[in-house]
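The complex appears here without one of its protein chains, the remainder shown in place.
Letters A, B and C mark the chains in the order given here, with residues in each chain numbered from 1 onward.
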Amino acid sequence: MPENILEFEQPIAQLEAQIAEIKRLTAVEGVDRGEEIALLEAQVEQLRLKILGDLTAWDHTQIARHPKRPYALDFIRLMCDDFLELHGDRLAGDDGAMVGGIARIGEQQLVVTGQQKGRDIHERQRRNFGSARPEGYRKALRLMRLAEKFGRPVVCLVDTPAADCSVAAEEHGICEAIAHNMRDMFLLTVPIIVAVIGEGGSGGAIGIGVGDRILMLEHAIYSIIPPEGCAAILWKDPKRGPEAADQLRLTAQHALAFGVVDEIVPEPLGGAHRDVDATARALKDAVCRHLDELSAIPVEQLLRQRYERFRRLGPVLDPRAAGQAACDGRVDGDGAEPAR
Amino acid sequence: MPENILEFEQPIAQLEAQIAEIKRLTAVEGVDRGEEIALLEAQVEQLRLKILGDLTAWDHTQIARHPKRPYALDFIRLMCDDFLELHGDRLAGDDGAMVGGIARIGEQQLVVTGQQKGRDIHERQRRNFGSARPEGYRKALRLMRLAEKFGRPVVCLVDTPAADCSVAAEEHGICEAIAHNMRDMFLLTVPIIVAVIGEGGSGGAIGIGVGDRILMLEHAIYSIIPPEGCAAILWKDPKRGPEAADQLRLTAQHALAFGVVDEIVPEPLGGAHRDVDATARALKDAVCRHLDELSAIPVEQLLRQRYERFRRLGPVLDPRAAGQAACDGRVDGDGAEPAR
Amino acid sequence: MPNGWFRRRKQPDRAASARAQDVPEGLWQPCTRCRELLFTPELERNLKVCSRCGYHFPLSARQRVSLLLDPDSFVETDTDLETLDPLHFPRYLERLAHYREVTGLKDAALCGEGTVEGIPVTLAVTDAGFLMGSMNTVVGEQITRTVERATDRGWATILVSGSGGGARMQEGLLSLMQMPKTSAALARHHAARRLAIVILTDPSMGGVQASWGSLGDVILAEPGARVAFAGPRVAQQAGVQKPPPDYQTAEFCFRHGQLDRVCPRRELRDTVARLLRFAAVPVRSAHRGHPVLAR
Partner (left out) sequence: MPNGWFRRRKQPDRAASARAQDVPEGLWQPCTRCRELLFTPELERNLKVCSRCGYHFPLSARQRVSLLLDPDSFVETDTDLETLDPLHFPRYLERLAHYREVTGLKDAALCGEGTVEGIPVTLAVTDAGFLMGSMNTVVGEQITRTVERATDRGWATILVSGSGGGARMQEGLLSLMQMPKTSAALARHHAARRLAIVILTDPSMGGVQASWGSLGDVILAEPGARVAFAGPRVAQQAGVQKPPPDYQTAEFCFRHGQLDRVCPRRELRDTVARLLRFAAVPVRSAHRGHPVLAR
């Protein structure tokens, strides 16, 4: 059985392996078992639809963290031309967990930045498992200012379990770095598109998560705390992550219902890793469409709308302005309907 | 003999000690030696004028580095009211070699910053002997931006042998910090007054040395390299510092002649340490006078003049624009005349 | 001036009353840090700072207001906001009810306006006694309104954190979104060239510290206050080893350039007043209206 198969994917994987085996035998033995194969393929298709069309929050979490999931640099390379990575915060370091540079989509020059996880153990360590340090957030902001200077839009790709919380991170002001980024991103005079492509891990995510449009891949998650951490706090049992994942409403569809994201970008059945190219094409299409819309908006209006977009998040019951908040249909994450 | 007497001051100090001894004996023996004292006092006065009125560049260097010379915090406390020191670069550290904060002179709220040396060995170490680190330059710039935000002028007090050149300084980008400060000080939309109060040590000094008016205390020095370092390079002999000091044209009067400084602030005969209060009063008067002038200038004009002020430094011979540079009477440091 | 500041309050302080019950005898209580027995009236005159070791006892949000603002100048705003419990989080409403009872607050923040030495300000305080002062939709909304009100009026704003809980887990992503929301308000305030003073008290951590807790023009902290990104549990899980002895304290942050001053409680009010005077007079017109005021 191939590695990197998630638990809920196993029935499908077993059938797929069975079909592959029959096909192999067919080739070896020369017997025509096309009918059997067709039957099994219909079965696997049904199974796929059944299992993958009805994923739990924990399933989404697993897909979002899938070791074969495309990472920021994969998307950048597939979506953009002429990418030139730029490094360094010009202060103290160059953070491997945050990448960025100039790129081009069609005729549009832009700056793209995002957290980057690693494929193998060496790259993972070098990338700090996608947990950006203060140097990373400051590099990202420096590159956004470069975009602003030349009137280029910014695309941020969010994929981090959390911001780095090492001693070194505290020493270099990880809090300051995240806060400063958010503040200055509200003042940046060029369009910003944020896409949560994998894990939207709390403060680590929002440190590059302010924008005019927030997109989210279908199986990405966006959460205030990892489900395991939540379970550890609630039930002193990190193993109850699946329950916590459900409770935290961390799926793209909840985020859409809350108004936290504006659009869910569909993934291939089973997740982005099943067809990386198709996922990148879908994301690229969405980014281009929103860039087109945003580029037509005068800068003052752009900044006002960016402000209002976040200003209305988290409605509350205000008895002195009765009815106002409760009328907002997007309040309740439980009422979420799939976007597509 | 009291400590901290410079070599060239010794004839004066000897006479002063002699007078003090006679006065002590007078009190003990009850004999009137008033005439003798008056004579000696006239002698010492003459000697003072002779020696202190005709100092070599090396003498100036010694006075500028005098261990009893008032430092930045002394001037701040004597010149300003309501000083509130503010700390930290909000990035990585708080540099003891660079101090700064908000202060008031009369009704004028302002930001004041400067390099700070230490009095005793512990403070000297804590202050890194006045050699500011990248964190110090970035703190200074942060405070200048605070001034800019609230439309307050900035006063920078320069007193440093050099910027820090430790491994840590290189790691945190001492070059970037100095360069960035200079660039952004040219864009700062509030008046900036720089005063070289002791040692104006090369890049370390110019990192907070950009302004609309550059003042210099009479015995301060401003040099591209310490005389000892220059002697080491020229003659492989750091002991020939006195010659190098002369060659480097590092006195206030040369700086004025070069157009590098706009005004020399007089010190008491023998140096600022002879009367700290009087020196601080003189500096305060000069600062206030220039602040008054500058506050009347519209900001666009202010920035243009700041640019032009530095733009013309270092005239060259340009055959294709003949005569232009050579006509500038301020070119030649040797022709310097005392300013008062 | 700071003497007798408890007596200035007009309404009874339910938080203080509630806590007073925990103290065995009422008139004497041990210092949390040095165990010295302290005479309660004396302790209160000393602004609840241990006269022996300097330990700063926690203050309720109302006590903070009394400490900072001119007597009787405080007008509370946005008092009755309540969460919509967007995640229907298990037992959340019960816990809220409990803390409402204990603190007399509807949620973890108290906000309003008042004056400091006659200079008008808006002010918000998070109360560590209410679910660790964590930021949910209500707290985020209150902070945001407090900042917006100051921006609109051209005033300074003072934000006091007693938020050890960071962004509140029980409201999930919507708590997290209070980080950009409050930062947005402070971005506008900054661009309008208005002063924001942040005061960090014990504890100030997580999502609060990574948003408005780090966005003051000037940031002050009380001595010994825990100030950090990751709580000790998270740090431990992340394998943080051999931290320095003062790790995650105000003093540690100060050494690393994150704070303007570590400010003993007795000096807070004067320091705030000094800063307000620095920023109080309108800036001259030529310097106004930066489209971007970065860093």
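Heads up, the rule we're going with is that contacts are C-beta pairs under 8 Å (C-beta built on N, C-alpha and C of every residue); 3 or more make two chains touch, one makes a residue touch a chain.
Just so it is clear, the model here is predicted, and its values are computed rather than measured.
A.B. asks: Considering the complete complex, identify which of B:T61, B:T160 or B:T189 is in touch with the unshown chain.
C.D. replies: B:T189
A.B. asks: Can you work out which residue in A:R65, A:R152 or A:H290 touches the chain that's missing from view?
C.D. replies: Considering the complete complex, A:R152 is the one touching the chain left out.
A.B. asks: Of A:A92, A:A195 or A:V287, which one is in contact with the hidden chain?
C.D. replies: A:A92
A.B. asks: In the full complex, which residues of chain A touch the absent chain?
C.D. replies: So the residues of chain A touching the unseen chain are 82, 84-94, 102, 104, 109, 135, 139, 142, 145-146, 148-152, 189-190, 298-300.
A.B. asks: Suppose we count only contacts with the excluded chain; which residues of chain B make the list?
C.D. replies: 145, 148, 163, 165-167, 169-176, 178-180, 182-184, 186-189, 202-203, 206-207, 209-210, 222-225, 229-230, 233-234, 247-250, 254-255, 258, 260, 306-307, 310-311, 313-320, 325-326, 331-334
Convention: only the chains that are shown with their structure count from here on.
A.B. asks: At what distance in angstrom does the C-alpha mean of chain C lie from that of chain B?
C.D. replies: Result: the chain centres lie 42 Å from each other.
A.B. asks: Rounded to a whole Å, what is the gap between the Cα centroids of chain A and chain B?
C.D. replies: Their C-alpha centroids are separated by 55 Å.
A.B. asks: On chain A, where are the residues touching two or more other chains?
C.D. replies: In chain A, 171-173, 176, 180 touch at least two other chains.
A.B. asks: If I count partner chains per residue in chain C, which residues reach a count of at least 2?
C.D. replies: As it turns out, chain C has residues touching two or more other chains at 190, 256-258, 293, 295.
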